[in-house]
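Note that one protein chain is taken out, while the other chains of the complex remain in position.
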Amino acid sequence: MVDIVYFAWVRERIGLARETLQTDAATVADLIAELCARDPRYAAAFADTSALRVALDQDLSEFDAPLAGVREVAFFPPMTGG
Amino acid sequence: MVDIVYFAWVRERIGLARETLQTDAATVADLIAELCARDPRYAAAFADTSALRVALDQDLSEFDAPLAGVREVAFFPPMTGG
Amino acid sequence: MRISVQEAAFDFAAEMAGFGQGRADVGAIVSFTGMVRDDSGQMTALELEHYPGMTERAIAKIVDEAVTRWVLADCLVIHRTGRLGIGEPIMMVATAARHRVAAFEAAEFLMDYLKSRAPFWKKEHALSGETAWVAAKEADEDALRRW
Partner (left out) sequence: MRISVQEAAFDFAAEMAGFGQGRADVGAIVSFTGMVRDDSGQMTALELEHYPGMTERAIAKIVDEAVTRWVLADCLVIHRTGRLGIGEPIMMVATAARHRVAAFEAAEFLMDYLKSRAPFWKKEHALSGETAWVAAKEADEDALRRW
């Protein structure tokens, strides 16, 4: 079981802020493939992952990172703070 | 007639904050030579001009600058503001 | 060292009043305040979304890194979230150090990293009712390379 959270236009495009998923995905990329297969809204949001960032348990990570032991995966666009 | 002003340790070493001089010195360097000939205190203050700065009419200048038309010459050490 | 992520406005004067004060080893204090700009003349508000939990973590990591790189007597980061009007302060950073170079560099480092590595997202609200997410600038990503 993994919690998935979405922010900014990723959240808007998917239409969800948070969901909990039963998944066997080994990596972030596998998880994205699984989501995209589920619904075209995910495919639209994840069309260009170079425009996206991912955080695992609230630390910035990479799309090829393993998901073993991860409780929370976050997807969002490049940050615009300050 | 030119006003000469001294600041910081230059002022302390010469023992004067300001004086007015009748001089025919063509350049700042000539003026310094004239002062040094007058009294050993000037010679001590001007011993190393690389440790000094000069301003002509309140603008930073050079030791070879001409004095024609200048009303106020200032001698002081490198500045330490801020 | 204080970090605050908050909806409420902050009081710049009150925050700076005691900052780095009363210490014989502080020669330089730098502050940065970021405010809501309206370049188009068509904006009505700026909305700041963030990732509660990760935001505080990410800022703490950035502050830790600054404190490792520069000897800072004090360091402050306040970042607001929610809906802000034009001209309102969004965030502030302050640094106190022995010398000016450390205080300036640490403040710029904090700002560069807060821009691109803290999970905030800005959305512009126009008078027309339209909204648009602010795109990250390549220059902001490039700015990280100097550190």
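The letters A, B and C name the chains in turn, as written, and every chain counts its residues from 1.
As a convention for this text, a contact is a pair of C-beta atoms (placed from the backbone, for glycine too) under 8 Å apart; a residue touches a chain by one contact, two chains touch by 3 or more.
What you are looking at is a predicted structure, and each value in this text was computed from that prediction instead of being measured.
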| item | value |
| --- | --- |
| Chains on display which the left-out chain touches in the complete complex | B, C |
| Identified contact with the non-displayed chain, of C:6, C:21 or C:131 | C:21 |
| For chain B, residues in touch with the removed chain | 5, 7-9, 55, 58-60, 74, 76-82 |
| Chain C, residues in touch with the chain not shown (by the definition above) | 12-13, 16-17, 20-39, 41, 86-87, 98, 100-101, 103-104, 107-108, 111, 143 |
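In the analysis below, only the chains that are shown with their structure count from here on.
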| item | value |
| --- | --- |
| Approximate Å spacing (C-alpha centroids) for the pair chain A, chain B | 71 |
| Averaged-CA centre spacing for the pair chain C and chain B, given as whole angstrom | 48 |
| Residues within chain B bordering two or more other chains | none |
| Sites on chain C at which at least two other chains make contact | none |
